[in-house]
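The next block holds one structure in the form of structure tokens; read it before the comments.
As you look at this complex, bear in mind that one protein chain is not there, while each of the others sits in place.
The block that comes next holds subunit A.
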Amino acid sequence: MKLGFLVDLNLCMGCKGCEVACKVENEVPLSSWRLRVKYIDIGTFPDTSRSFTPLRCNHCESAPCERICPVSALHYLENGIVNVDSNRCIGCAGCMMACPYGAIYMDPETNTADKCTYCAHRIESGMMPACVVVCPVEANIFGDVEDDHSHISQYIMAHQGGVQVRKPEKHTNPKHYYVGGGTYTLDPLAHQRLEGHNLFNNITTLKHVGDPNHGVLDRFLAPFVSHAEHDNKSFMNFDNNGLESHEQEGGH
């Protein structure tokens, strides 16, 4: 059994339902993402179109993140899922350097690496990943790619020639497919990223990985000091520029 994922970008309407469902299901902290939907506009006004690309871990068959992890916190499950054991992770960020898709984040609450696990905990009890269940247009298709009769296999067969993976040149052999995409949606070098177009005002990169209020010393004190007084407001205050700079940037 090899579980795979397919997103039909012709169907996706960018509602971000999957993004929200994933955050809720996996308690993904603010500022961190296991799954995100990126909007890309193509063409010159008035001939423009907007495409939506859900991005998550590709559960690569030859996963560089698994290879580099010094303590096997990232490991394969029998069904092909690349799982993460956050209790073992030492937080070296090696996996973040290795994953060519930027699929891993450092959890600011646990100080460990985390990423999409295809909802391995739900799969275990026979359920579908949360993002699949919530998708109103059934753009997310999930199943066993080794079973010829599964929905995903049928879909791949029906769309032969139009099925793509991200960065095939990296030889990671991703188990996440796209239908209806193009270079401009799947290759980050093929589109321009202008400042100021993101979910948080005026941020395109996080200066700190994790909570900016957690310094190096806190990492050593963490086992002794409780993090109970976590203030979520701090997450929104990355560059202390506030609303003015939002307007200056002309953000959304």
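By definition in this document, contacts are C-beta pairs under 8 Å (C-beta built on N, C-alpha and C of every residue); 3 or more make two chains touch, one makes a residue touch a chain; residues count from 1.
Throughout what follows, contacts and distances are computed from a predicted model.
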item: Omitted chain, identified by the protein name its UniProt record gives, among "OmpA-like domain-containing protein", "Branched-chain amino acid ABC transporter substrate-binding protein", "Iron-sulfur cluster assembly scaffold protein" or "Polysulfide reductase NrfD"; value: "Polysulfide reductase NrfD"
item: Listed residues A:M1, A:I42, A:A158 or A:V225, member touching the removed chain; value: A:I42
item: Selected from A:F5, A:W33 or A:F142 as touching the chain missing from the view; value: A:W33
item: Residue ranges of subunit A at the interface with the undisplayed chain; value: 31, 33, 36, 38-44, 50, 55, 64, 67-72, 88-94, 96-103, 105-106, 111-112, 166, 169-170, 172, 183-185, 188-195, 197-200, 203-210, 216, 219-220, 223, 238, 252
